[in-house]
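Provided herewith is a single structure, encoded as structure tokens, for subsequent inquiry.
Heads up, one of the protein chains got dropped from this complex, but the rest are sitting where they should.
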Amino acid sequence: MDAVDKKIINLADKLQGAIVARRRDLHKYPETAWTEFRTASIVIKTLQQLGYDVQFGEAVIVESKMMGVPSEIILEDQMKRAISQGADPDLVKKMIGGKTGVVASYKFSKPGPVLGLRFDMDANDANETTEANHRPNKCGFASVNANAMHACGHDGHTSVGLAVAEILMQMKDELAGTVKLFFQPAEEGVRGAKAMVESGLADDIDYMLGAHFGFKANKTGQIACNVTGFLATSKFDAEFTGVPAHAGAAPEVGRNALLAAATAALNLHAISRHSDGTSRINVGVLNAGSGRNVIPANAILKLETRGATSTINEYMSKEAKRIIEAAAQMYEVKVKITEMGGAAGGNNTKNLADKITTVAQRLDIFNEIIPHSDFGASEDFSYFMERVQKNGGQAAYMMVGADLAAGHHDSYFDFDERSLGLAVKIIAGSAAELLLQK
Amino acid sequence: MDAVDKKIINLADKLQGAIVARRRDLHKYPETAWTEFRTASIVIKTLQQLGYDVQFGEAVIVESKMMGVPSEIILEDQMKRAISQGADPDLVKKMIGGKTGVVASYKFSKPGPVLGLRFDMDANDANETTEANHRPNKCGFASVNANAMHACGHDGHTSVGLAVAEILMQMKDELAGTVKLFFQPAEEGVRGAKAMVESGLADDIDYMLGAHFGFKANKTGQIACNVTGFLATSKFDAEFTGVPAHAGAAPEVGRNALLAAATAALNLHAISRHSDGTSRINVGVLNAGSGRNVIPANAILKLETRGATSTINEYMSKEAKRIIEAAAQMYEVKVKITEMGGAAGGNNTKNLADKITTVAQRLDIFNEIIPHSDFGASEDFSYFMERVQKNGGQAAYMMVGADLAAGHHDSYFDFDERSLGLAVKIIAGSAAELLLQK
Amino acid sequence: MDAVDKKIINLADKLQGAIVARRRDLHKYPETAWTEFRTASIVIKTLQQLGYDVQFGEAVIVESKMMGVPSEIILEDQMKRAISQGADPDLVKKMIGGKTGVVASYKFSKPGPVLGLRFDMDANDANETTEANHRPNKCGFASVNANAMHACGHDGHTSVGLAVAEILMQMKDELAGTVKLFFQPAEEGVRGAKAMVESGLADDIDYMLGAHFGFKANKTGQIACNVTGFLATSKFDAEFTGVPAHAGAAPEVGRNALLAAATAALNLHAISRHSDGTSRINVGVLNAGSGRNVIPANAILKLETRGATSTINEYMSKEAKRIIEAAAQMYEVKVKITEMGGAAGGNNTKNLADKITTVAQRLDIFNEIIPHSDFGASEDFSYFMERVQKNGGQAAYMMVGADLAAGHHDSYFDFDERSLGLAVKIIAGSAAELLLQK
Partner (left out) sequence: MDAVDKKIINLADKLQGAIVARRRDLHKYPETAWTEFRTASIVIKTLQQLGYDVQFGEAVIVESKMMGVPSEIILEDQMKRAISQGADPDLVKKMIGGKTGVVASYKFSKPGPVLGLRFDMDANDANETTEANHRPNKCGFASVNANAMHACGHDGHTSVGLAVAEILMQMKDELAGTVKLFFQPAEEGVRGAKAMVESGLADDIDYMLGAHFGFKANKTGQIACNVTGFLATSKFDAEFTGVPAHAGAAPEVGRNALLAAATAALNLHAISRHSDGTSRINVGVLNAGSGRNVIPANAILKLETRGATSTINEYMSKEAKRIIEAAAQMYEVKVKITEMGGAAGGNNTKNLADKITTVAQRLDIFNEIIPHSDFGASEDFSYFMERVQKNGGQAAYMMVGADLAAGHHDSYFDFDERSLGLAVKIIAGSAAELLLQK
């Protein structure tokens, strides 16, 4: 451990109370994808006070790339709700349409590389348990918002991000280059990253870091820096519209949306495996028809494709779209395909992963450094990773261990708050490693 | 027109006000399939007061043959609701489990044939329009029960049945043989007739009559006596239960109920046509799956088969069941098939139809006697028809014309109440024709 | 029986030996669809000698409407084969491309209606049994042509046609109007009638007659004149062409023609029933793929649709084509749909059927006149029937009973040659009834 490491540990330890308090405040007022008006409002104000150059709203979110956005009515209701829970009305107004992303940057006095850090802010569509022993209930910070709960730890991610921002600012005289903090909405359903990346704000980044609590590292004190196997994914809804008819009296007059959807589902699952690596397809939901004796005039499929690489996933999603359209044509029904989410495939840059591993070892705060972790799932941090790597930069995603009360997305989810400090230390430590004046 | 015809017309005309009042009362308190506690309670009391021998509850409904029965909780709620709306608590108690059928019989002093009359009592699962101009709203007899509305005229059928019962009793000295009145629950979804017929109470019937308002005869003053082409039908629900799994991390662990249901749906529609006549198959509803990224562990199909004859329908339903079970086996999921309704196929007995036509002509109250009507749909009166015809008896179903405010099952449905009297006259007239002392 | 009837019976009886001889000659040299070069050559010469105005080749066959034509190589081989078996080389040359239809007409001196008679000439794709007791073997007239056998009695039809032609010519002074004799190729697979009808040569016909031996009347001495229920039909081949690939090494590179064909087959059978009457669909053949470990790059479906009316069949075939094309699109393979045959739906004109019945009764040569026969299959005589009826004319098809050695299309098929004379008598008798000078 060198002097810088020690300084970071000290700074983080001093902030621990504030970090926990902030996490609990965010936990109490969870906001689901594209409705993070209060959370973003707090993030903006905090970062402005710290001295960052803060952008948000349409400057950081490309509207046409937003996926799975709630209806306008819901967004309006949520804006009111956020204001009633303390969000700044002027800021909320500028985030109209759900553009709740925030990008804060600071250029240090000395030239150097550009470092990007990404933190996700959204909560899950879930209701928190009312069981008395659940700590958020015991300690009074359980969700007060219906159908919203931080069951994936993004309250912690946001809180950690603000603490890291504070520490880096306190160390600004020792650092070179630029730091860019991306507070991302709508990670759940992998809906938000694309709209931020497409803003171009990540195009100049040399090093990109992200992190998650408790996933594939479910004990406090663990850390995994060498993460590979992000599955690229696309999420679609396909809505079929046919023509109803009485199934006894005039079946030939109907146009059967249910059979179009059923034949689509079957043939979607028959998409050929890809010889370059892992692929996946899942039609998770099929709802069709209204009455037993009516030719079904409507059907919806909710599906997703995945691939070990973006190329494989593109193969899968291209096949999927053609099959869905052909199924509609087969039954002479209309179909509307809507992109509901997506993530890229990829792997941590080995070099950067090794650097962080060195920092983790040097900090000497982790019990176990997991040598390699196969992600095997999807996270839209991968869009940042892909963009940065394409531009010649390096990217890495860390798994910060945390004891969990229950699995992710469970109504009993909670995590060991000691991991908040550990996350702040490894992220700030890595940032210092990369930006320290030489 | 002879003296008996005149007498019937006079008696019916005197009752017209009471018939309308009864119809409006029933319309205000509609009761859906197997919950006709209040209606049956009124029917029982009225018929007992008229001097009939009245049976109901388990004496007339074979529990194991009841189809599409609501859950116990719903039935209990409905029993309370019925009592709160005036049903006799003691009678309701005896109809526990939804056994809301009533059979009233009277043996005239002279020997003669047994005549059966069937009237259906249940309402639709629908909400009546609140539009001010809708007559039930204007005249204050719109449905007060949520999700229940008499949108098929069974309120009228019941009211007509009670009036016919009264007239026949007033003519008892002129009649011979026996009359049996079947007040049937659960005609909607063709769920109730089978359980009544299986009681054996229709086994001694020589002549069986039934009637419907406004179907294939949608002008007041029309009548069709020569009805053929009842489609036999079976209604099923098939519930598939598989095993959920994460679609990215371990898809092979799941057992996919959605694909089982989809492949069942497709192959059900591919059941071969039958060379003996019309057949039909419809999967009207398919709902499967819970989340986009979860292998779907549950699915439900709601389907129906039909056939020009019971034999063709049995072919269709046997094929259907085998296909559904094989689809479950194909995806190694469990399936539960539940019979939700059914009707037989058949045609009016020509001879009896001709007799009624003669009565209709003689009464001279109809503008138009439709010479032949192809039913082309399903009605569970056919179970009575089939049983009576098998035993060597004759059966006929009449279409009594009525001007309609909107189509059957529409939230704006209403019919011309003049047709109530016309129905009473033709049914009582036909009864007299068949039972008059020679 | 009147004088004309007697005359016809006498003339036919005198010809019986020649009719049988001709039938046996044709039986020995059977010619399958579109290769009836020798048969047509005999028909042309015979009719010319009788004094008819004879047209053939492209004058009577519209090339673009010929369905299921053999390849050019096969046609050339067959032309050589026919010449080697006695066909006139000059005539054969004029029938190039398989245009083997013949239309002979004669205008009687007195004006009157136009009568059309149709006889089909082609043999089946079958090999005649070599069993010694089979009469064609015993009597030395079994097929000498490989893969060709008169197993449907068209040898008899042609022989009957020529005899009728001779009798009518012998009665020319008693007749009025015009007679047109259509000797049609390619009835098997319902491939030939359309190309003759489209020539327009049947457009002026007032009465159209056709006949078949032993179908639905399988005893010598029976006749059925009142035939209904011709099923309209369309025959298609669909050839799918994809891209092969190694199923282990690079499956995603292939384009799977087998799965396109399989999904087409399944969804074709799921085409909705039609409420206006009988419909049918059958994929009778599916052949796909080359090797177990190769993504199948080719597939062929052989299918047919049917309908109680031409409209229903058009609904079926339109649905079928769209489904096939969508299945190809679904698997990104090419598909070529070829019309291989077709027939119209329809019924005998009641009036004309009644007239023939009268003739049959008067001739007093039949043991049993079957009052009504439901055809329930397809025959392309229906194209003549449809065209004539559309133009206001009348058409009828007779079933002439015949004892059979085995069913139609069986390698043991043979029929009682006494029925040849009976057929000549009823056809010539009906012609006389319609054309006799008043």
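The first chain written gets the first letter, and so on, giving A, B and C; residue counts start at 1 in each chain.
Methods note: contacts are C-beta pairs under 8 Å (C-beta built on N, C-alpha and C of every residue); 3 or more make two chains touch, one makes a residue touch a chain.
Only a predicted model underlies this, so the values are computations on that prediction, with no experimental measurement involved.
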The listed residue (A:4, A:19, A:175 or A:266) that touches the chain absent from the view is A:266
Only one of C:176, C:247 or C:405 touches the unshown chain, namely C:247
Contacts from subunit B to the absent chain lie at residues 249-254, 256, 259, 263, 266-267, 270, 272-276, 295, 315, 322-323, 325-327, 329-330, 332
Residues on subunit A facing the left-out chain by the touch rule are 266-267, 269-270, 272-273, 275, 278-281, 376
The missing chain sits against subunit C at residues 189, 231, 233, 235, 246-249, 251, 256, 258-259, 261-263, 265-266, 269, 280, 282-296, 299, 302-304, 306, 340, 376-378
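Going forward, only the chains that are shown with their structure count from here on.
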Tell me, please, which chain's centre (mean of its C-alpha atoms) is farthest from the centre of subunit B?
-> A
Once you find the CA centre of subunit A and the CA centre of subunit B, what distance in Å lies between them?
-> 55
Would you mind pulling out the distance in Å between where the CA atoms of subunit A average out and where those of subunit C do?
-> 70
Two or more other chains in contact with one residue: find those residues in subunit B.
-> 266, 269, 280, 376
